[in-house]
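Below are the structure tokens for one structure; questions will follow.
Other chains of the complex are left out, but the ones given are in their true place.
Labels for the chains are A, B and C, by order of writing; each one numbers its residues from 1.
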């Protein structure tokens, strides 16, 4: 019997842990998720055994295990990798009315192999003293001469950059995407480096005026216990640029049923649980992610941004253009 | 002794297989179907960066570690005895941990550059996320390799050559330049080769510092293009380089003393007077400060403010202590078998050492393939905790065999051929001699090997990540996750714990090195 | 048990080099055979072949007529003493001596160890570690350790070369005494001629992997088969001679050369071959005191040689040749 770091709470109103177990392969590793597992175990009595991987390692391990894999549920915080898992046959489609009802079609794999459980916007942090929000209401603006030497970005192999580029390729075509990438390279205030938080800090420090970042790092800093972090957000704000006027780019954390799941029933209960109001609420509160379901309650700071439209990119496109995205980055000289 | 397959030799072959399988798997994978991969241009850019980084780190470690060894071995100054082992302490800090510290300390929004901007109104060019910054960080993390090997060479150099030079009319300085240093050059090269190997194999620090090397290429091929075959192919030049570096390292090992009967006598130490003495003290302090105290201290100050998941930390610490201890003992045992069984041939140990110099990502590919075969053959074992831990320990053994083989081999070499032969003629079998004579005599070396493996398991990431069972974290894994999630404060806790656990082991190892030289008197 | 060890046709090559080259050797119970030869001639290799520590390429080793060529060393019942003594540094002296006695009951083992240590006057030092003993003491411990199992054969590889010259003769006497008490066949390897001659019942001279000569020390010394063999055993000068009718004529006098063909030949002179007396007038060109004796360089015409004579350099004296200390070489 596998041992696990069972985070089951010993609260009195929990169901006794008699519901068997569930094996989870996840590329997420947040405190929010721990809370969700605990809540799930409490609600169902099913123990959650998990291994946290990085996405490529998770896929490689599934590949190596083949039909012997003990994995029941696969969770990855990147739609590209999730699509890859689906394409490799590591996930199986399953019908579930509850999930279909809760998660809008836009955030579900057309073949039903996986669905989104939380969303993160890849948008722009800007210096409120030097940039007006209208100046960055389209991703294309970042490549304009207006921001020559003023843009901070991560390296090209950061997954969120890869999915953003995949979206742009899908929407704009390869040629325009390449030109955009070249424009960004020309505008870079420094060589791509550091994490998203580092980009935001660089804006605050005046090294650049705009930076591409995921939204929740900004929110995390804004609500941090650390005064220095909060100070960073004083003169920085988030802008939600559009692709073709249709909305901003969001990446998805996805979940799916493993192809050889030994605990299929439990797995489906878990997948349903992830889309339930409690789990969705935890994603929003703990990680500042946007829910994929409509009825979730969000804390105020997340809710404040939740009205921004999402670019209606078909889910398969995230994985489809990944290799090309890397090529374009390389061609443009985006390290 | 007869050529028959004795039990000892069969054991050696089995043990060696464990270490060789992943390497073979990498080669087999590399022969797989080509997939999407990097453009040639990108490949060359990575290559150039790798070469530049290796040269910088090689040169940097040679300078910093070389000067430290020169000061400590040949001079007397305040604190020399303390520094002689304290200078090795930065080895306890994994390079990725040092990288966390420096990147955040010298970030554009970090305390130093912010303070500077406030004071002077301009941003100082102190970018750690650059080739130069990475070179600095890795130099600080790896200089102990040069320090250790060079110091060992200097303190085991008999003074007679230096004295011969003096009586031939050279003064102290000329003697150092023309005799002592040239004689220690192989050791210097060996230390640099070790540092270079670590640099090439590193991914944690380089990726955190955004320096794109061949290892980045390997990881990209795998994680962006999902092509294990391409990743393995990209790793081949790295393996080849590692093989060359290993060869340099082996060749640089001091030959057994050629001095024979002459009484061994250490090189005289020059007493540094007044200001010079304090300058030497300051140099050593700065080195330890920059290599350990500054990055760790900064991380600690971040960690202090951050939350920590204490129960998870404790459990991860407990995990790594237990698994590390078991893996270290097991690897030590395997390496002992190999060392006992291959004393005639030198080829096998060299081959086995390659696993040590292989980048983690590549090793992960090499480990998964054989693990996959086992999993598919025995499906029921995949989710078994014991099976997973067993695989993990086997993986550690194959990855870290070289680290253990090295000292054990050296220890067994010191058991004179005649001592073993004497035991044979006194009625013991080959295995009995190993048990009753050779291993007890080499027990110090065995312990050294076990400690080395233990320290490496503490820092190990790729094999742990990919093979661990459900619910199993180690400190390195936790540090990596927090850092990936941009929570450096939280990452500080496991990082510091790694260092704290490793420090006693490092101290013990260093002391042992200074006790293993001829005619020790320190 | 006593044994006769016969080595026949023993050959062992390392790469191209034949370290031991078709050697025949017999060791007799109760007799000490010394194997004398220069460094690198293959002495240790031969000893290791006999002990079973090294495989033979060709040839056989027999013990009492039984073929033991393929027996592992632990089954050969031979004791070995090494140049570096090879004491087990992690075991105390008594555990070293008792190392090979595992099969004996503890009481008996203890008694035997105590007896052996007593015989080498180290009865008090049983609990010491080898590192705490002097070189001579270590050598004695190594010796009794090799004897503890009462082997039928004892092999000693340069057992005294690690000792100070001061200690050497003392330890040698003690070792001889103990070896004579056992009835083992003994082989002592050495490159010290004086040592070999003092210890040997039988001497075997080895050069370049081959055994040149066997015999008693005296026979080897006075009747060497070649100049090489002569030099192995001590100082030897060579002067040229003309043989005719079984007599070799040198400038210093004549030496019997029965059976030698007529013509040019070489005569080997031991240092005591030239004695003062009626004979040839020789010039003394140099004289040195070499302990116990003087050595003078004597010249007659073109021929120069050295002799154990005390004479002032520059003087002249009359010397004759003692044929007992001279031999015509083949």
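Assume contacts are C-beta pairs under 8 Å (C-beta built on N, C-alpha and C of every residue); 3 or more make two chains touch, one makes a residue touch a chain.
Just so we're clear, the structure is a prediction, and the values are computed from it rather than from any experiment.
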Total copies per chain kind in the whole complex, with one of each drawn here: A x1, B x1, C x2
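We take it that only the chains that are shown with their structure count from here on.
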Mean-CA-position distance for chain C and chain A (Å): 86
Geometric centre distance via CA averages, chain C-chain B, whole Å: 52
Distance from chain B to chain A - Cα centre to Cα centre, in angstrom: 36
Per-residue multi-chain contacts in chain A, two or more chains: none
Sites on chain B at which at least two other chains make contact: none
Interfacial residue positions of chain B with respect to chain A in the complex: 36, 38-39, 41-42, 103, 107-109, 113-114, 117, 123, 127, 129-130, 209-210, 212, 216, 219-220, 222-226, 228, 305, 309, 312, 315, 364-365, 368-369, 371-372, 375-376, 378-379, 382-385, 465-466, 468-473, 477, 481, 484-486, 489
Interfacial residue positions of chain C with respect to chain B in the complex: 48, 51-55, 70, 72-74, 76, 78-80, 82-84, 86-90, 99-100, 102-103, 142, 145-146, 148-149, 157
Residues on chain A engaged by chain B in the complex (per definition of touch): 1-6, 23, 29-31, 49-57, 59-61, 63-70, 84, 155, 157, 162, 190-198, 201-202, 204-205, 207, 217, 225-226, 232, 262, 322-323, 326-327, 330-331, 335
